[in-house]
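As you look at this complex, bear in mind that one protein chain is not there, while each of the others sits in place.
Going by the order they are written in, the chains are A and B; count residues from 1 in each one.
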Amino acid sequence: MEYFEVLLLGLLVVCGISTCVTKNLLASLVIFLAYSVLMSILWALMKAPDLAVTEAAVGAGISGILLFITLKKLRDIRRKADDEKDRLS
Amino acid sequence: MKKTGFLERLRDWDADRFDLTEKTAGDMHPDLSPKPLKQEIPDAPLERLATRGERAFDRLYPVLALVLGTVMIVFLFLTVLDLPPYGAADNPAHNEVTARYLGSGTAETGAVNAVAGVILDYRAFDTLGESHVLYAAITAVLILLLVQSDAPEADDPGARLMERDPILTVTASVIAPIVILFGVYNMLTGHLGPGGGFSGGAIVGAGLILLSFAFGPHRMKRIVTFRTFRIASISALCFYSVSKLYSFFCGANGLHTIFSPGTPSRILSAGLILPLNIAVGVVVSFTMYGLYSLFERGRIG
Partner (left out) sequence: MNDFLMKLWDSRFAVAAVILFAVGFVTLLLHRNLIKKIIGLNIMDTAAYLLLTSLGYIENRLSPILRGDDTDPAHYVNPLPAGLVLTGIVVSVSVTAVLLALTIRLYRRYHSLNVDEIYKMAQKEHGV
């Protein structure tokens, strides 16, 4: 059990570091969602089921959706600006 | 449309693709800038900061940040060495407050789940503040992202394409009811097991978001409009405030109250915790859906 905990903690640290190092924003978001799921498993191991449910729903669900929607919106804005630039030139 | 591979499309999300390119430099959003910014920001790459002090700060900043981070980590590790070991029963965090909450919590609040008893009865004031923080957050997002309602419908080919996607529609029509049902179950049994208003509300909100993804804003208008959003959030927050006000004045410290704890481990027990869970769940679910809707379409509903 202890080794499983340490394995999860190691994965958590790896996920945290690679989220911050990855250049691609989409990939870094996906890694961040994996980080949230690992965190919720750890909370279930720590006998805090309320926290595990909430983190799985909020951290991995709602935060992820908001970040993805933001990225999509930013890409749409960039494409629109690029198109207008192309049309003008 | 040009055919592109998966990796090519993935590269669309590279971090530096979002930074200012020469192509987009000086091209500002027309609605937001009253004066033409094109003359002020030339198409040529921006030159570095002017003064020497600012340039020195620019160069020193990473070094200073690393030094600050290292110092902080060293101090935090020194603190960790003094912490009690993980999982020890004589940890000073486990004091008489915990013993009281666990020992007489069920008799006083009627909640089998001690966490629900703590956050919705003993410390319900925190939870009231938290619901208002959520409401304040969505108000701030509303101010920042709301577009005029008379503006033409945003033409989003991606969204229209997704509405017709049969895989997404069929999957959503199967999964979303189950997700929403699980959320409601979570909300209603917060005093009996893991769950409660926050997680249940977030799950219901996620189900609504999934429905909106699959069936588009036009059909979602039958379920959630700005009017329902306003009425539901405001009445839930007001119900929470009024019932907790009553409970603070009349029910604290074992005074007589009309809300009895009931028989623990029944659905209709635990006094005010069940209605408060429902109120919190309504606020959270509508707020989550409203946040998604504001980010995606610039309006609620």
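Note that in this section contacts are C-beta pairs under 8 Å (C-beta built on N, C-alpha and C of every residue); 3 or more make two chains touch, one makes a residue touch a chain.
A quick note: this is a predicted structure, and the numbers were derived from the prediction, not measured.
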Contact with the hidden chain only, please: which chain A residues?
5-6, 9, 12-13, 16-17, 19-20, 25, 28-29, 32, 35-36, 39, 42-43, 46-51, 54-55, 58-59, 62-63, 66-67, 70-71, 73-74, 77-78, 81
On chain B, what residues meet the omitted chain?
15, 18-20, 24-25, 27-29, 32-33, 37, 40-41, 46, 49, 58, 62, 65-66, 68-69, 72-73, 76-77, 80-81, 83-89, 91, 93-94, 97-99, 101-107, 112-115, 117-119, 123, 126-127, 130, 133-134, 136-138, 140-141, 144-145, 193-194, 196, 198, 264, 284, 291, 294-295
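The working rule: only the chains that are shown with their structure count from here on.
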Length of the line joining the C-alpha centres of chain A and chain B, rounded to whole Å:
14
Quick check on the complex: what are the chain A residues that touch chain B?
23-27, 48-50, 52-54, 57-58, 61-62, 65-66, 69-78, 81-82, 84-85
For chain B, which residues count as touching chain A in their complex?
10-18, 23-24, 27, 29, 113, 115-116, 156, 158, 186, 193-196, 198-199, 202-203, 205-206, 209, 288, 291-292, 295-296
